[in-house]
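Comments concern the structure below.
Only a single protein chain was left out; the remaining protein chains are all shown in position.
In order of appearance the chains are A and B, and numbering begins at 1 in each one.
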Amino acid sequence: MFPSRFDFLAAHSVDEAVALKAEGGGDTRILAGGQSLLPMMKIRLASPEKLIDINNIAGLDVIQRHDSYLRVGALARHADVAASDLTFGVVESAAPWIADPIVRNRGTLCGSVAHCDPEGDWNSVLLASGADVIARGPNGERSIAIGDFVQGIFTNALEDDEMVTEVRIHVPASRSGGVYLKLERKIGDYATVAVAAHLELHGDGTIGKAGLALTSVAPTNLKVGTAEATLVGQAPSEDLFAAAGELAAQACEPRDDVRGTAHWKRQVVRTFTRRALAAAAAQAQGK
Amino acid sequence: MTTTAPTTPPEIGGIGHSVRRHEDARFIEGQGNYLDDITLPGMLHMAILRAPVAHARINSIDASAATALEGVIAVVTGDLMAQHGLAWMPTLSGDTQAVLVTDKVRYQGQEVAAVIATDPYIATDALELIEVDYDILPPITTPQQALEPGAPLIRDEKEGQTDNRVYTWEAGDKAATDAAFARADRVVSLETHYPRSHPSPLETCGIIADVNSVTGQATIHLTSQAPHAHRTLFAMVAGLPEQDLRIISPDLGGGFGNKVPIYPGYVVATAASLLLQHPVKWVESRSENLISTGFARDYYMKGELAVTNEGKILALRVDMLSDQGAFYADAQPTKFRAGLFHVVTGSYDYPVAHVSCSGAYTNKAPGGVAYRCSFRITEASFLIERLVQTAAYELGIDPADFRFKNFIQPEQFPYHSPTGFVYDSGDYPTALRMALDEIGYEDLRAEQKRAREEGRLIGIGIAHFTEAVGAGPSHTYDIAGLKMFDSAELRVHPTGKAILKLGVKSQGQGHETTFAQIVAEELGIPVTDVKVMEGDTDNTPYGLGTYASRSTPVAGAATAMVSRKLAEKAKIIAAHLLEAAPADIELHNGEFSVSGSPDHTVTIQAVALAAYTNCPDGMEYGFESVHYYDPPNLTYPYGSYVVVVEVDADTGVWKVQRMVALDDCGVRINPMIVEGQIHGGLTEGFAMSSMQWITFDDDGNCIGSNFMDYLVPTAWETPKYELLSTAVPSPHHPIGAKGVGESATVGSPAAFVNAVVDALAHLGVRNIDMPVLPDRVWAAIEAAKA
Partner (left out) sequence: MEVNVTINGVATTHEIEPRVLLVDYIRTRAGLTGTHIGCDTTSCGACTVLLDGKPVKSCTVLAMQADGRQVTTVEGLKSNGTLHPIQAAFKEEHGLQCGFCTPGMMIVGAALIDENQAPSDDDVRWAISGNICRCTGYMNIVKAIQAAAASNAGATA
């Protein structure tokens, strides 16, 4: 119910936060929304020695279109993303379904991305649309493609002295559509199974780019490259999407657990992939 | 009649008015007085160390590091409790239960030690410093496993206990039932498990024990649905003199049966307060509440109906095995080992039945009777309504028609059931007909047919339940020997205002309003002039408390009776003031008049004043009385619920499209409050049918011990309900009311499950156990296709 003792420092700039993080090492955690970290600390699954609170750093709540990407700063809350006019497709579709409405007021997209929970939603969305994570350390900034950033269960590519300052989500160049279909037992539960589908169409209506990623059915959020490859260059069709659904069902590694059998979860992946791709295509076609 | 029309004007607010609740004033301003809101000077905080494993011998406990932590006052272990004879305590079912482990752990989450500290954060820190050496033993996780020959003995400390069986019990006539089965055209059977769930009120359980040896007073603030019974039991178990023991049950954030048992934490906190001479507060966390306090259900049931080919039920046979956890601790009337489960014959007319019950110990928390179960009528009602639905499919008869064919008819009341219940009143056919008409049943069946042709799965589920509440008559019912009367004490002050004190205890049911309405009805004192008090054993008459929907049937009757006692005295005083004969005095809406001269009146307020200032010669001054009501029978509310669902054939996900719920609880004191109770109960039924359960893995780890795993639906998942009512009064209740608190939780799960099964019935699917999870639904569809 109550966390162990820790030291608390409120940073007022990114440089200060980074310096404090570098000084503290592995047992120092960044505290933004805290909606993943604090629950773990309350049941003592995590007991960091120091927390660096970044909630007072100005400018980190940015949500802004810049060139070909959508910048989402480290303090942009899920609710801010959901309310923003600047989102699109799969991002817009997923945002309202993160956690519950009160947690969305506090938790951040970047925090969720950094947390790398395979049952978390955002990393599937970003794997489908494409994104880069901007990490700042004592030696400066670097950009990490989302596929490289998500390394394992609760494991990201950050060094101990780095923090995420923003995520840059690739904005589609052409006609596009995207949908996030999430099966959850109730609002606030993690996804039992979820599918993020993102399609960009050529002028002739064939698929130029396809992004398909799955939540809660593998050790990390899973980009289904095999299925994506079968979609590129093809005209959207029911059969095409059903075949992609079959590949996605085969590619994932769900487990039997209290949310359901693995066999059934593959069926949901199969079904949701088909439905999500069809909805994404319809969106892209302006229907 | 469909509703109770009020006979008093709104200013008086008697029966039938949807009076807005008096108690709301403090709750809407955040001024409720819940247990954790209370602080006492010098108060210490207790935290409990709980076993991480389900079955293990404890070799040693080293609390030295914990005791040394700054802020820790004491660490209590089983050994210390044993020195005071408190390591074990009696249960309400005649068993014993460990307070703190002295020999072995018998369920995951069991209480092993307690830390008393100056601050709850420090108490939690200290828990991590206690070292316990466990020798893990093989756990028993199902009652079937428990009863296998050679199964490890869970209650090895109990003298004479040679296996894991807890009880056997039966009701009805086996020979006659067997004979009826032998004659039957067909036997329809159903095996189903009603899974373990948990009442989980939003406020967890807690205590502040303040035992003061200087004043000799022990004041126990306790989340208690039955403060008087708790006081007597505390006095007996802890050896505290009962006159100096005061239990105060404050505002309760829900109960649903969770606040009826006496928990080890209560005993440890009380002992700690006695030893340390400081108030000791213990408020459990949600995880503690779910893993260790009184769970609900966990009945494995097999039901068989003997039927004719035309669809008439001849007999019912039921065999049931219950999972009782590690200690048999149910609060239920002592004559019955399975509560009122033997009311399983349901709403149908047939002459014979036999119900055979047994229970087993397992390595799980104790409990079973809880979560608005009406003493196991949730289980009984679920079985019969699922069985009746199954019979309809097997005979090729529409499920509604099957019920109409077999209903107990209105003229058969009072109805003597084959297992000894006497149903007081009802009109089942009218109720079901109304519910079916409201939902458009025939049109829905046509739509279902069309949908099937398109490959869509629509299902219509019916449940018609009969409850048995208001325990109960002293000839049959007692808990730990205490008869199940209840009480009301009423005093009217000189200014005509009144105070009503009750032996029951609200946890959200609105007693401060509804019981005042009974007084308003009987005496014509405006409802806002009646203050209702409950929960403080020094200031209320003795009662058995609020659970099993008994407050209105028993304490409500007591309230009516005590009001009538005062009405009788009032008439004599009025006669004195009006210079007439008492026999000529009439009371109407708070005014006394002489029959035949309606203009010659005196108010109840004037009479109240006279009771203190101007009594007739020879009459005792004052204006108060008490009534202890021993009900002559239970009351039998009932209802017809109809649910429409659509099932997604590709994923097994199902959604409620509509639900119509008709309830008949006799006279409704406050229709608004009755509807609120029904909304809540339907939601609990929906939860259990769709997502809410506690299960265990093979190692005895509890899955469902926090709100991430034990699922309570939000407003987004919860269906919308359309409520209807009929109101056939209870003939034996002073105001004709039956009580309704648990009806919807009892009746609705079968309606939801019947709906999903109905959606798949044409594929040959007959049963899916609760919770009806989407993977189970999809698997049933796949299996049927194969």
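Quick note on the criterion: a contact is a pair of C-beta atoms (placed from the backbone, for glycine too) under 8 Å apart; a residue touches a chain by one contact, two chains touch by 3 or more.
Worth saying up front: this structure is predicted, and the values here are computed from it rather than measured.
Asks: Could you tell which one of B:W88, B:F181 or B:F256 touches the chain left off the display?
Replies: Counting the whole complex, the residue in contact with the absent chain is B:F256.
Asks: Which residue among B:V318, B:L490, B:I673 or B:A737 touches the omitted chain?
Replies: Only one listed residue reaches the unshown chain, and that is B:I673.
Asks: Return the single residue from B:R21, B:H228, B:R317 or B:H576 that touches the missing chain.
Replies: Once the missing chain is taken into account, the touching residue is B:R21.
Asks: Would you write out the residues of subunit B that touch the absent chain, in ascending order?
Replies: Counting only subunit B, the missing chain is touched by 18, 20-21, 23-32, 34, 36-37, 39, 121, 200-204, 251-254, 256, 285-287, 507-510, 672-673, 675-684, 706-708, 712, 714-716, 718, 720-721.
Asks: Against the chain that's been left off, what residues of subunit A make contact? List them.
Replies: Residues in contact with the chain left out: 1-8, 10, 31, 34-35, 38-39, 42-43, 51, 53, 55, 79, 99-103, 105-106, 187-188.
Following the convention adopted for this analysis, only the chains that are shown with their structure count from here on.
Asks: Could you please state the distance in Å, as a whole number, between where the Cα atoms of subunit A are centred and where those of subunit B are centred?
Replies: Their C-alpha centroids are separated by 44 Å.
Asks: Okay, in this complex, where on subunit A does subunit B touch?
Replies: Its residues touching subunit B are 1-2, 4-5, 43-44, 100, 183, 185-189, 258, 260-261, 264-265, 267-268, 271-272.
Asks: What residues on subunit B touch subunit A, complex-wise?
Replies: For this pair, the touching residues of subunit B are 120-121, 124-125, 128, 285, 287, 650-653, 691, 695, 703, 708-709, 711-714, 716-717, 773-775, 778-779.
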